[in-house]
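Dropping the structure in here first, questions after.
Excluded from the complex is one protein chain; the other protein chains are retained at their positions.
Labels run A and B following the written order; every chain starts at residue 1.
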Amino acid sequence: MFDLSSRTAKLVFGVSILLIGFYLFFPIYWMVISSFKANGELYQVLPTFFPRDVTLAHYWSVFTESQLGLYLVNSLIVSGASAAINTVLAVYAGYSFAKYRYPGRQPIMLFMLSAQMFPFGLLLISLYPVLTSFGLLDTRPGLILSYIVFALPVAVYMLYSYFTQVPDELIDAARADGASDLRIFHTIVLPISIPPVVTVFLYSFMWSWNDLLYSMTLIVSEDKRTIGPGLLLTYLNETNADWGGAMAASLVVSAPIVIAFMFLQRYFIQGVTAGAVK
Amino acid sequence: MKLKKLVIATLAASLMASGAARAADLSWMGYSYAEESAKPSVEKIIKGFEAKTGKTVEPIASSFGDMQKNLLLRARSKTLPSIAQISERWLPSLSKLPGLVDYNTVLGKEYLEKTYAPEALAMGQIDGKQLAIPLMSGSIGMVANQAVLDKAGIKDLPKTIEEFKTDLELIRDKVPNSVPYAMATKNNSDILVDFLTWEYVFGAHVIDPQGKVVVDSDASKKALAFLVDLMKNRLVAPEIGRPDARRLVGQNAAAFYLDAPQSRAFLRSFSGQGKAFDVNVKPMQVPSLKAGDTPVSIQWAHLIIAFAQSNPPTKEDANMMFAEYLGDDAVETQFPVEQSALPGTISARANPVVADDVYLTAWAKNNTHPLRNEVGIWSNGGELTDILAQEVQAALLAQKSPEEAIASMGERMKASMTKAGYAQ
Partner (left out) sequence: MSDVTLASGRLNYPVSPHARRGGLHAVQRRVGILMLAPAAIAFAIVILYPFFQALGLSLFEDTLQSIEPTFIGLANFKAILADPETWNSFGITVIYVGGATIGTLVLGLGWALILNQPFRGRKALRALTIMPWVVPSTVSAFIWAWIFNSRFGVINGIYLELGLIDVPKAWLSTPEGALIAVILTRIWRSIPLFMAFFLAGLQNVDQEQIDAARVDGAGNWAILRDHLLPHLRPVLIVVVVLGVIGGLQDFDTIYALTGGGPVSATSVLSISVYRKAFEQWDIGMASAMGVLWVATLLPPAYFYLRLLIKKGN
């Protein structure tokens, strides 16, 4: 896109890539090497930029003493399930907004999207008794349902925005052949919409994956705890301040999802290209 | 189609969930159960009770910091546990919760007075009702690290604040990269305890027993100025909460800090040395303004509150049986000692396990007159704590002078107390 043959252009390009790259990756590097330093080296005022002695002690304690594996599995289940529900709901709603016309369509959509501005903490106060009355407090299904709060509106919007670009001729042709609307949607529209659907799934997933507030409040049983509160309670709580362990644990819980996303990111960019952006 | 599936799945899940919650005879919600080091001790209590009575207990873990929040939310959704472990300073604010049992009416005043040490029992009383019984008690006092004192060449523990400051300077100069006094400068409830202690040392008070805010005094300003001076001289450090303080002391990087007697148990784990670290843990008297003053300490206890299982509650209720079991020597010579604190019952205190523990007896001897936490006890204690900590922090970080901070603290607290219904 840019012509980098001149010296100034090269310089600007090089400096930018170094600065932004440093900002993006140094913290990751710092997490990784901190997790391999022994406490003596970790807790010193002038830090070493490469560990003198590599120790696996923090990893050992992560795997033997903490429940991190459990938290990770819980987070994957809860985030995966809520992202799936969110995506299914948003797929139909987005298509409905994009391709059908009925009274209240626009206001509902605008309202839904505006509702994304309601403070989550505020909703939590009233969500608590709602979940209790369904017997869903301190359960995974309860948390999964609550997570719909985070991403449903934006997910609906993203898919709506994509579906408006699916040509009506495609649908009309199938209708002329006598196919039902649902059938058209399932067999014709959906199969060509995989990238945006994946994008929406990932977007929803990230919201739940990051959550601290809801999980901290709605889940009290340790066996259902997710990684956010799990990490906080294990490493920086009332009785602990273990940075080495925190860094090792951070790496361990991040690894699976980082790897998965590296594979999925191609879809993500495709989905964004096809959807919200045109 | 999808909706139907979703609804069915949700219903099925909710049925399963509610089924599980009703299985046990009583539920115990507590923070010790959420702490790695204390969990086995709680499990012992539960096993003992189940073996003795045949009733079942469902333990619910909640971290210390989330405990009040969880109780409040559960009260709103009518899912309170049948037994809850609380910190003594939360009792007043929790005392309005529906269904809270007055132990006097069930277990009898006579039994309670016969079983529990009077000052421990008193912490559970509000308006003549016995709303809580002590699981373990003690005080928040000062702990010194002998190894650090040795390194700095300090022979005698400081008695007055002048000696204290001199010692802190010695430590700063002789022990590089140390925080001489690991004062709480982060986490509002931690700051509260440290600041209150020094308020009392300087003879100042924040709120009087009638609920009148009295913090705006010369003594308060002097107390805060003293702490600000420590900060200026790098004798205390910013960004230290209770856990950080424990880590610093455990790593021999701090000489003094304030904590409950559980300190020993925490330092064992933080030092990574276990019981071998005990020789370094020295309970001491908080330095006083002038020689001969009664040393200051603050009341501290873990209390047990119960929510009625029948109306009116009777001795046959599973949770009342459990409450009674907690007074048993089996519990009281086990749990408090493992947590390195004093038991609440008279008989457990006389038991050799407790009476012969040098550390515990030293602790008790050093902190004979623990004072009430006069801020945390009000129903708006959370807000008062936030106000106090914010103003103290502002002074410590030199955003305000001690005088301004105290004056503003007074104003804001008065407004908060007025709103909570206590005339100023």
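The working rule: a residue touches a chain if its C-beta (ideal position, glycine included) is under 8 Å from a C-beta of that chain, and two chains touch if they have at least 3 such contacts.
Computed from a predicted model, the values in this text were never measured in an experiment.
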item	value
Per the touch definition above, residue among B:P238, B:G272 or B:P312 touching the missing chain	B:P238
Which of A:A38, A:L70, A:A84 or A:I108 contacts the chain that the document leaves out	A:I108
Absent-chain interface as seen on subunit B, which is shown	2-3, 6, 68-69, 72, 93-94, 96, 98, 177, 179, 185-188, 234, 237-239, 379-380, 382-383, 386, 390, 393-394, 397, 399, 419-421
Those residues of subunit A which, in the complete complex, touch the missing chain	1-4, 9, 13, 16-17, 20-21, 23-25, 27-28, 30-31, 34, 42-47, 75, 85, 88-90, 92-93, 95-102, 105-106, 108-110, 112-127, 130, 145-146, 148-150, 152-154, 156-157, 160-161, 164, 168, 171-172, 181-182, 185, 206, 209-213, 217, 227-229, 231-232, 235-236, 243, 246-247, 250, 253-254, 257-258, 261-262, 265, 268-270, 272-273, 276-278
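Please note the rule applied: only the chains that are shown with their structure count from here on.
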item	value
Of subunit A, residues touching subunit B in the complex	39, 43-45, 65, 85, 88, 92, 128-129, 131-142, 145, 216-217, 220-222, 233, 236-242
Complex interface listing, subunit B residues touching subunit A	2, 6, 9-10, 13-15, 17-18, 21, 29, 31, 34-37, 60-66, 69-70, 73, 76-79, 177, 241-244, 246-247, 251, 253, 266, 269-270, 272
